[in-house]
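The complex appears here without one of its protein chains, the remainder shown in place.
Labels A, B and C are assigned to the chains in the order they are written; within every chain, residues are numbered from 1.
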Amino acid sequence: MDLNGLYQEIILDHYKHPRGKVVLEAPLASAHHVNPTCGDEVTVEVAADDHGHLVIGYQGQGCSISQASASVMAELLEGASVDESVSVREAFVAMMHSQGNSEPDEDVIGDGVAFAGVAKYPARVKCALLPWMALQDAEIKAGLMAPKEETR
Amino acid sequence: MDLNGLYQEIILDHYKHPRGKVVLEAPLASAHHVNPTCGDEVTVEVAADDHGHLVIGYQGQGCSISQASASVMAELLEGASVDESVSVREAFVAMMHSQGNSEPDEDVIGDGVAFAGVAKYPARVKCALLPWMALQDAEIKAGLMAPKEETR
Amino acid sequence: MNTFDPSRIKLDFPILQRTVRDGQKLVYLDSAATSQKPNSVIQAERDYYETCNAAVHRGAHQLAEEATDAYESARVAIAGFVSAAPSEIVYTKNSTEALNLVAYAFSNATALHRASGNPPQDPRFILTDEHNIVVSEMEHHANLVPWQELCAKTGAQLRWIPLTDDGRLDLASLDSLIDQNTKAVSIVHQSNLLGTINPVVAVMERAHSVGAIGIVDACQSIPHMPVRIRELGADLVVWSGHKMLGPSGIGFLWGESEILDSIPPFITGGSMIEIVQLDHSTYAKAPKRFEAGTQMVSQAIGMHAAVEYLTALGMDAVEAHEHSLTGYALDQLANVSGVTVIGPTENVARGSAISFTVDGLHPHDVGQVLDSRGVAVRVGHHCAWPTCRRFNVPSTTRLSTYIYNDTSDIDAAISGIVAAQEFFGVI
Partner (left out) sequence: MNTFDPSRIKLDFPILQRTVRDGQKLVYLDSAATSQKPNSVIQAERDYYETCNAAVHRGAHQLAEEATDAYESARVAIAGFVSAAPSEIVYTKNSTEALNLVAYAFSNATALHRASGNPPQDPRFILTDEHNIVVSEMEHHANLVPWQELCAKTGAQLRWIPLTDDGRLDLASLDSLIDQNTKAVSIVHQSNLLGTINPVVAVMERAHSVGAIGIVDACQSIPHMPVRIRELGADLVVWSGHKMLGPSGIGFLWGESEILDSIPPFITGGSMIEIVQLDHSTYAKAPKRFEAGTQMVSQAIGMHAAVEYLTALGMDAVEAHEHSLTGYALDQLANVSGVTVIGPTENVARGSAISFTVDGLHPHDVGQVLDSRGVAVRVGHHCAWPTCRRFNVPSTTRLSTYIYNDTSDIDAAISGIVAAQEFFGVI
């Protein structure tokens, strides 16, 4: 098995040097998500700046995949509009559900492309999605986006 | 399959011409037993005459095996002592649990020997035992014998 | 599509090649009790154990991934078979467990509500002694006894829709039976004793008009006819795998997600939780919420093969085949003097289970003579004892067919009945 395909350098780098792992001073809302199988947890906080752009913070503990995913997400979406965050999330989720058969677009999901290999391991897909689902929840709670049915 | 081995002439005869199928005037006790699978029922009543000998009556509805067995039992044990009824019952029960591999003693169980073939058909063993178990129950209720653990 | 050919289908079922009672061909007419299993189902279970057996939804290793995938693919296939979404299908051990899960929804919600009200319970499931539950007089014990126990625990009242003499639901008093205090209405789709197919849509509509939860026992219908589950009009539907070519040990509860998620957990433990603290826990959403403990994985996988087998035959074709076989059997039985069919004698809105009595003979004895000739039928009250009482019979003999039966099987049963009459000298 190709361990390097799963744990790409970018992932290991984000795991060891997480970006954006901060506590916000005045979050509009936060969401705490847990993976009931392995106990991984992440809390994502959101706020909006004067232009309505996202300010993101998170805390968490868990495996390299879930924690690197949170770091990639925070870096990528900091300062993005809510609409952008939605389309990036949709692209990321689609890639994770592709079982490894997608051609992810680096222009859209940035370092997120490193998780393409994770999509081949069903048990790890949930790890990668954990922070993204928490962000979605936080955005809804903050009133930044309307609740909608999306793949969990 | 040997239908005549199962339904011996004696059985068919008792089925068509039941002996002792009477309601007692002053029973000491009665017991109503049901086969929960097929709904067969029998009610056995007991009394004792001046010598402490059994007086037996029964009513019932059910298949040829259960009804013939009641008739054979009533005929055989009418006027017997309680001790005799116990040893006859034990012999009959032992034969029914032998899976057809016993040499029943006609001197002890009389027409009951006709049920030797029934012992090969597990689903019918319960039919044959139904009235015998009801009699045991009635004897216990009537205070004629002490409750004891016996094969159901 | 190929024409429907039971003699070719029979070849897929190893057990139908065996002989019984001293070398006689087996004529299996007891599929309403349990169906036989084709090679593909037996092989699917075996393959699972030989290649990817593991605990599902728990491990990170390759076997666990493969097992989880097979287990969930089976759910997709089973859901597809009844036109449902996979998340609406709960695996249980049999339909009896599924019906109990539903009855316990009410007793558990009521107990939790009375004890502390925390977490708050859905009012649709909270009962007092002012409420009532409605079933019918033709229910299988599995759809009767759990409701009796629920009523004993909560003080609610149990009511029954009565039957007509030809074995149909008597709906004349439906509107007074199902009233503003009715909290659940649970009805069999096709009776396992009478064969009657009930107008469940009308009954479910009445249930919904008073805000009651509507439940359909589809144990005898889903194996035998195409069912688009939402078209039954129910909130919850149960059925069993073993009656439709699947392994023993698996059954199903279908429910709208909104309803399933409102039901408090039934069997609790591993795999159905969200977060567990020492003093309390929170729970996953359905279907996981109801699948505590290590699941019947190989059985789900066997079921996958079973629905594929039936889908390949086409459920329309299965229904048509059984309908014509039922018509044939009813006609043949009508020709035997002394035989009385218990249940509809007209081949309309009726399935393939046919119960009957024979004058002067006990059903058990009829069954025994048939068995002596290799014909396997069921005798007794068929777990519907109150239905027997309604028709004043202690029990019946029942023949029931499936995809592997043909008219020669019916003929064997008919000559067996006549042989029984001769043997016992009643003709």
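Note that a residue touches a chain if its C-beta (ideal position, glycine included) is under 8 Å from a C-beta of that chain, and two chains touch if they have at least 3 such contacts.
Since this is a predicted model, take the numbers as computed values, not measurements.
S.K.: Using the whole complex, pick out the displayed chains that touch the missing one.
M.R.: A, B, C
S.K.: From the list C:Ser87, C:Gln148 or C:Asn347, pick the residue that touches the absent chain.
M.R.: Checking each option in C:Ser87, C:Gln148 or C:Asn347, the one touching the absent chain turns out to be C:Gln148.
S.K.: Can you tell me which of B:Ala48, B:Val108, B:Ala123 or B:Met145 touches the chain that was removed from the display?
M.R.: Touches the omitted chain: B:Ala123.
S.K.: Per the definition of touch given earlier, which of C:Ala33, C:Leu169, C:Ile187 or C:Val341 contacts the omitted chain?
M.R.: C:Ala33
S.K.: Can you list where chain A touches the absent chain?
M.R.: Given the touch definition above, chain A has residues 1-3, 6-7, 12, 37-41, 61-65, 121, 124, 127 touching the missing chain.
S.K.: Please identify, in ascending order, the residues of chain C that touch the omitted chain?
M.R.: 14-15, 18, 20-21, 26, 28, 30, 33-34, 36-37, 41-42, 45-46, 49-55, 58-64, 93-97, 99-100, 107-108, 111-112, 115-116, 137, 140-146, 148-149, 152-155, 158, 160, 240, 242, 247-251, 265-271, 273, 275-281, 292-299, 364, 367-368, 370-371, 375-380, 383, 385-386
S.K.: Touching the missing chain, which residues of chain B?
M.R.: Residues 34, 36-37, 121-124 of chain B touch the chain absent from view.
Assume only the chains that are shown with their structure count from here on.
S.K.: Work out the mean Cα position per chain and let me know which chain is farthest from chain C.
M.R.: In terms of C-alpha centroids, the chain at the greatest distance from chain C is A.
S.K.: What is the distance, in whole Å, between the centres of chain A and chain B, each centre taken as the mean of its C-alpha atoms?
M.R.: Comparing mean C-alpha positions, chain B is 76 Å from chain A.
S.K.: In whole angstrom, what separates the CA-based centres of chain A and chain C?
M.R.: 44
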